[in-house]
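Report on the structure given below.
Here the complex is missing a single protein chain, while all its other protein chains stay put.
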Amino acid sequence: MAPARDVAVVSVAQTAQRRAAAGLSETEMIQPAIRAALDRIDASISDIGFTCSGSSDYLAGQAFSFVMTLDAVGAWPPISESHVEMDGAWALYEAWVKIQAGHADTALVFGYSKASPGDLPRVLTRQLDPYYYGPLWPDSVALAGLQARAMLDAGAITEEEMAAIAFRNRTAAADNPNAQLRGSASVEELLATPYVADPLRRHDCAPITDGGVAVILAADDHARRWSDRPAWIRGIDHRVDSHNLGARDLTRAPSIALAAEKAGATGTFDVAEVHAPFTHQERIVVDELGLAEGTTLNPSGGALAANPVMGAGLLRIAEVADRISAGTAGRGVAHATSGQLLQQNLVCVLEGE
Amino acid sequence: MSPAESDRTLSTMPTDVWSQPSVDVPDLGGVEQVQRITVPASMRYDYSPGLTQTRFLRALEEKRILGERTPGHEDVYVSHRGVDPVTGLPTTEEVEVGPHATITAFCVVHIGFGVNAPPTPFVSALFLPDGAAVSLYGTVGGISHEDVRIGMRVEPVWVDDADLTTSMENIRYWRPIDEPDVPAEQLKGHM
Partner (left out) sequence: MGANRVAVIGTGQTKYTAVRGDVSMPGLIREAAYRAVEDAGLTMADIDAVVIGKAPDFFEGMMMPETYLAEALGCVGKPLFRVHTAGSVGGSTAIVAASHVEAGVHERVLTIGWQQQSVSEAMWALSFPIPFQQQLVAGAGGYFAPFIREYMRRSNAPDDTGILVALKDRLNALKNPYAHLHEPEITYDSIKESFMLWEPIRYSETCPSSDGAFAMVLGSEAAAAQAQADTGIPPAWVLGTSMRSEPATAHGRDQITPQAGKDCAADVYRQAGISDPLEDVDMVEMYVPFSWYEPMWLENLGFAPEGEGWRLTEDGTTQMDGRLPVNCSGGVLSTNPIGASGMIRFGEAAMQVRGTAGDHQIDGVRKAVGHAYGGAAQFFAMWVVGSDRP
């Protein structure tokens, strides 16, 4: 159904995305992004009706890690606030629902993680079925290797095309001052490098990133007051596929196509930011979204240039919104993913006036 | 139909589950049932304390209690996370607080947790260092637990100089000093 209220992204700010924000606590890391998102529209937390964040205890290596980050918001007097143990894109979804429900007119959303304290591919194994997969400790790169192999065997992609995806994303990131990996060796040079998890080479994998992003949402006139060119959310939806890898066709992610359909992500887009932590996954996402030729894909460099887990999905929405607000794009689509091998997906359609 | 009139089975539970039900697994033909598997998981995390905690812990190594505040703001926060939790603004100005402090709240602990817990009973308390806006956790020593009071004035007892590290454990405990109690009403909002 059509959303009752027009809700827009009116401000975004991100931290520098880097391998390790070693000197900083999570609170110190995300605070400048939260503050900058508010400052950009000359707002304070008292102007915000609802706050929602996304982060993970397993990444922080600490129970209730989000409690400390609340300090960075300045939650006094007390605020209406919630937290998801998901990517910040889902925190944005909760805030959007809250606004649609009439409980708030404005929202602050942020997603972040410091992946650097732990061994990320190993930490992510703790998300697997604890009875059958978990005890085997298949790390996230090895699992992605299985998926890439299935794609290659199905003729859905080639290793050259995978390298070209890495090259395009990281070359685009050269213009993104916040990106972690900026610029790329040539496709030929990439293909000459050794495998890390055959058929994946190093360039096929997203970097491990510390960082985050903050976004401010506003409804109707609130959006117009804060932004000359709000990035209106025309549709947003999320869906989940099976966790059972053996039961899935790993070359597909039907939940993306379903979420896109429900979000009204049809027609043409000027820009698309998709959350694909591995090169071959970009092909799956693009196919499921049915993106037309000519769509500018991942101008920020995407997750292959910077992948702050729990923030990388929200970052896609922020990057699209930023371009719409800047007037360099009229209509865009953002995609976020969660779980193993594109299991859970969110699609958000954004548009200028 | 009013709620009181509704006449329906309220539970789909079997009748014998007041205590833990027995596990009902079909006959597996001589194969032993699996009721529980243990999956040892070991992961290494290299935590970083952050800028503010680093400064705080470095000062503790020198037997100093270092707080921070946002320039132009009154409130000094200790053992904090680099932002003023009231405003969300960075605390970039260092301010030494204490070492004398006031007990703002306490309880008598008869069961300890962790390897560093003192023998029971002991007093776990919140200590507001002079000049700070909020309290630190610690234990009270040098006095019977029955004599501890809210508002009592105390000072830290440090470990031997040779044992000083970058840790709150540098303060072995807090002991009373000969000063009049602070009225409890003045301690509200500083726990």
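Per-chain numbering from 1; labels A and B assigned in written order.
Everything below uses one rule, namely that a residue touches a chain if its C-beta (ideal position, glycine included) is under 8 Å from a C-beta of that chain, and two chains touch if they have at least 3 such contacts.
Computed from a predicted model, the values in this text were never measured in an experiment.
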Legend entry - Displayed partners of the chain not shown (whole complex): A, B
Legend entry - Identified contact with the non-displayed chain, of A:14, A:31, A:56 or A:106: A:56
Legend entry - Hidden-chain contact residue, picked from the options B:95, B:143, B:164 or B:184: B:184
Inset, instruction - Sort through A:100, A:171 or A:328 and give me the one touching the missing partner chain. - result: A:100
Inset, instruction - Can you list, in ascending order, the chain B residues touching the missing chain? - result: 1-6, 8, 10-13, 17-24, 35-36, 39, 41, 47, 49, 53, 57, 75, 77, 79-80, 85-86, 105-114, 116-118, 121, 124-126, 133-137, 139, 150, 166-169, 184, 188-191
Legend entry - chain A, residues in touch with the chain not shown (by the definition above): 1, 3-4, 51, 56-58, 61-64, 66-68, 70-71, 75-86, 90, 93-94, 97-98, 100-103, 123-124, 126-131, 134, 237-244, 254-255, 258, 338-340, 343-344
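Convention: only the chains that are shown with their structure count from here on.
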Legend entry - chain B-touching residues of chain A, taken from the complex the two chains share: 22-25, 27-28, 31, 34-35, 45, 61-62, 68, 70-76, 114, 116-119, 122-123, 126, 130-131, 134-135
Inset, instruction - Would you pull the chain B residues touching chain A in the complex into a rising list? - result: 37, 39, 41, 43-54, 80-90
